[in-house]
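Of the protein chains in this complex, one is absent; all others appear in place.
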C-alpha cells in the first residue's frame, strides 16, 4: 500500500472563483484527497426543506476535475438554527441540568428521535445525490463523536431512552433491582419509569446505575452512527469513515468501527500534550513543540484495530492551533515526522486540517497549510517533502506485532465510575504500559477485550481490565504466549459488582484477594526486584505462584505457566524491568530507548523518530531533532 | 463500666439462611451489639402502606437468640423512591438552586412537612412493633445527620419554614430590619414573606441574614430528631442514640444530644485525615495509615459532652474505605489502637462498620470485618484481641479533666459567615488549641458555651468564641481557675453585629480594640516570648493588663486575675509555651510529647498511644508503631 495525503477544505468559506486554483494548488503540493461538507448544513438547507446543493455539486466537480478524490462529510454535527425551533428539546443537557445551547457545534442529544430522523433525512438526500458520484471516493459520518464532552446527555429524551434501554436489558424491574443490588440504600424501583439519570444525586449514585448509563450512552452513539452508515450503504460503494478524536473514551470505538470501513482520527500532538495528558512539567516543557512521543502512536494503534486494519489520520495538526491552554508552533520537521509516524503504523492516508487558515470565526487562530492570505504556511514545505519521499519509498505494509496490549472502553467507564483513588484513570494506566513497551523499542498491537484474537502473540498485557469476560477467558486458554493481567483485572462483574463467587484471575493463579489500597502520589510500595507499585496495590494471599514480592514481603506478581498477574500499578522502572524479562523469556528483543527516541517496525522497514529537540544517536546514526530515519529490516 | 464491642449489620443484604451463622460468628469474635435497619425502608415498606416487617422480626429474633443486643435504626435517611412521587418537593435544594435527586441517600429536606409526617409514621410503626422487644436494647434515629452537606437546603419548603421561624424570633418585621440593620444597603423588608434564603445574591448577603439561616437550619435538624425521639420514648425504655459524623458543624450537636440518651459517632481516622483536615503534606504522609493523632480524641471528647457523659463509637473504620481521595489500609494494630483510645476517652461501646463487606453498590470497596467472601478480614483479629484485653482490664472510668476547651457550634457558623481571611475556620482554630493541649500530655474535657459547668477546672480555653453570652459570663464569674479567651472572643452580638456598646472580654480586661488584621500564611507577627501570631491579630490598646507583647510592642496577651485574653491566633510554638506556663501556674503537670505519641488519663489508668509508624519510647517503655500501653495511675 502506498500512502497518500489529503486535506480538509471548506468551499463554502471561500469565493467560488478561487476553488479551481485551490484545487490545482492542492495537487501541486502532492495531495490526492480532499474532505468537504461536514459543517455546511446551513448552506445545504438554509430553510427547512429548501435544499441548495448546486454549490456542492460544483465544488465536487471542480475538485474532482483537478484530480482530487473527495471525502464527503454528512453535516450532522452542525444542525442549523432552524432545527432548534423544530425540536427545542434536541439539545443535550449537561450533568448540572443545563441545556447546551446553539451557537457552536455538536449541539444535539444522541437520544432525540426527532433529530435522528432529521439526520437520516439529510444523509439520505446526500447519499442519493452523491452516492454514485465518481469524485466522491469516501464518506465521513458526522464529525468527532464525543468531542466537547457530548456523549453523556442528561436530557428528558435521554431519560426516556434510558428507561427503554433498561427494559430491554433486564427482564423485569425485579431483575434490575437484584442486578444493581438496589436494596443497599433502599434504592429499589417499582417500575422502569421510576429510574432517573444518575446525575445530581446527594452523594454518589449506585455504580451499577452509572455503569448502565455509560453503556447506554455508548450504545446511543453506535446506533446513531449505524443509522447513517446503513443509509449511505444503500447508495454508495465508497468506504465509510468516521474521524475519531484523541483520548475520548465515552463510547466504544470498536463497536462504532464495526459499522464502518475505515477508522480515522484527528491528531493534534501539541494540543493534546497541553490539554489531555498527565505529565510532569519537565516532560511538557521538553516536548512543548513536538507532542508526547507516544500519544500519537498509541492512537494509531487503537484506531488501526478500530478500523479492522484500515485507518487514516483525517485531521493532522499542521501548525499552532487555537484551543489548547497554550499553542506553540511545531518544531520544524514535526509535521513530516508525525506524517511518517502515521504511515509507519499503517495509515493509508494522512489528511491535514485545514487547507487555508480561516480569517474568521472560532478557529481563526488555527493554522492551515495556507495562511489566511493564501501564502503557503510552514507545513506546506514539509508535506511536499513527504510526498516526494513517499514516491521514493513506495509501499509501507504493517507487520503484525509480537506484543499486544488490551484497551477496553467499558473498563474506562468502570474506572471512572469507581476510581477508588482521586487521580485514577484507566487511559492513564494503559498509556503508562504502552509507554513502557515503547521505551523497550517494541512494536505493539492494541486489541479489544471482547473476543480478541490474541493467539500468536508472544506477550499480551491487559492492565486494569475490570471485567474479564467469557470470550476473553476462552481466548486466554487458547493462547500460547504469556498473558499478563492486573492490576485490578477481573475484579468486577458486568454489573459493576465485586466478582463473587470467584473465579477471577487471582484465584486462577491460586491466590486470594485480601484487600486493596489506593495511595497518594507521595506513597510507593517498593518491590524486591527494583522499582515500586504506585497509586494502587492489592494485598493477595498466595504461595506457590508468587513470582515476585514487595520489599515488605507481600506477593507482587503471581505467575503460573502462561499467565501472570500484577498485584499493583507498577511505576516505570518496575514495569520496564518486568517487560524486558517477559520479552526475554519469549525471545522478543528489547532496547532501552531514551524518551525522545521511538521506533516502529513494518513488514519491511524499521522507522526511527526523534521526538526530542536535540540530536540523538540511533545505532550509530545521528538523527536530528524532529528527524525521521528508516532502514530495511534486518 | 466495662466496655463492649458491636458491629453494623444488614440482614436485608444477605440470604436469610446465613443470618444465624453470622450471628454466631459475631458472638465468637466477642461482639455484643449489632445495629440493623437504618437503610431498609424500601424493604420494610416496598409500596406506600404495604408494610413487610416479618423479615425484620426474624432478623431481630435470630440475632437476639444468639445473645446479641440489637440497636434498631429508623430508616429515614433512605426514603424509598415512591416517597418522591408522593412528595416531589421533599428533596433538598443546593445553594445553586438544584434539587438533590433520589439515587443515593439523605435525599430529603428537613423543612418538608410531608416528609416529616412520613418519618413520624414509619418511626411510630417501628416503635410500636419493637419498642418492647427484649432484643432491641437501643435505638438509633436516622443516620449521620448532616453527612453529604445535607443540613442547609435552599428549597421552597425551607424558605417557607424560614419565614415562619423568623416571625417567631422577631416580634415584627421592623424588629428584624433593626436587628439585621437592613438599612445598610436598602435591604429593608416590609413583611416576613419578602425574605428569601441567602443564596445566589449578587455579592455577600447580610451576615445577620446568613446567621439567622444557619440558626434556623440547625433548629430544623433538632426538631426533626426531637420528633423521632418523642415517638420512640412513648414506646420504649431503651436508650436513644444518634450516630454523628466527623467535622460536621452545620447543626448544634449539643442541642440534638439533649433529646437523646447516648451520643455516638462514626470514626474514620484515615479517611478524615485525607479529606477533611488542614495539614501539611508531610503530616498527611506521616499518618497516612493511622489517621491524625488528635482527630479521634477531639471528637471523642466532644461527643462525650454531647451525650452528657454517655457515648459510643457507632461506626469504627476497620480497614480501607471507599470515599476518601485515597484509601490506604490501616497499619497493623491501628484498629485495636483506635478502639482502646475510644475506651480511654470513656466510650461505652465501639461498633465496627460493617460486618461483611458488600460486594455490590456504592460501598463495595469499603472493608468490613469479613471480606465479601465471608473470610475474616484483617480487623477481626485485632478486635478479638481487644475483646480479650477488655476481659483482663475490666472497668474503664473516665476522670474529669483539669483542663477544658469550649467548642461552640454557633461560633463555627459565625466564622463561616464572616471569616475575614480566606483560610479561616473555627474548627481549625479550636482543633489547633486541642492539638497543642494534647502535645502537653493533657487530658481534656470539651464543653459548650451555653451554661457550661466550668467551675472547678484549672484552665478553661475559649478560642474564637464569637459571642460570649450571658450564661457564659455568669459561669466565668463563678470560676476559680484560669479562663483564657480569644482570639476574636466576644466580638459579636447574637445578631452577628459588632459588639457595641461594650463590655466585651477585651474591655473587661481594661483594653480597647483598635483594629483587626487577617494575614496570609506567609505573614506572622512574632511575640516577645517566642513563637508568633498567625492568620489573625487584634491591635488592642491596654496598659496595666498587658501580660505579653509582640516584638513590635503591641499587646499580645491581656491578663487580670483569672481571666486572660489572646490578641491573636498563636502558632504552635507560642501556644505550647503559653499553655505550659498557664498549667504550671495551676500545678497542672505538662509534658512535651512528640506528635505521634498521645496519652489519656482515666480515673484509674493512664493510656499511651503510639500513632506513628516507628517505635517511640514512653517513660522508659518502648511502644511499637500502632502500640497501646497502659499503666495504673500513680
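A and B label the chains in the order they appear, each numbered from 1.
In the analysis below, contacts are C-beta pairs under 8 Å (C-beta built on N, C-alpha and C of every residue); 3 or more make two chains touch, one makes a residue touch a chain.
Remember, predicted model here, so these are calculated numbers, not experimental data.
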From B:67, B:134, B:471 or B:520, residue that would touch the chain that is not displayed: B:520
Message: Using the document's definition of touch, tell me which of B:3, B:64 or B:198 contacts the absent chain.
response: B:198
- prompt: Which is it among A:168, A:361, A:470 or A:632 that touches the chain not included here?
  reply: A:361
- prompt: Among A:114, A:328, A:510 or A:624, which one is in touch with the chain left out?
  reply: A:328
- prompt: Which parts of subunit B are in contact with the chain that was left out?
  reply: 96-97, 180-190, 194, 196, 198-209, 418, 420-422, 495, 497-502, 512, 514-520, 522-523, 539
- request: May I ask you to list the residues on subunit A that touch the chain which is not drawn?
  value: 12-13, 39-43, 46-47, 75, 78-82, 85, 92, 96, 98-107, 147-148, 150, 274, 281, 284-285, 288, 319-320, 322-323, 325-329, 357-365, 367, 371-373, 375, 377-378
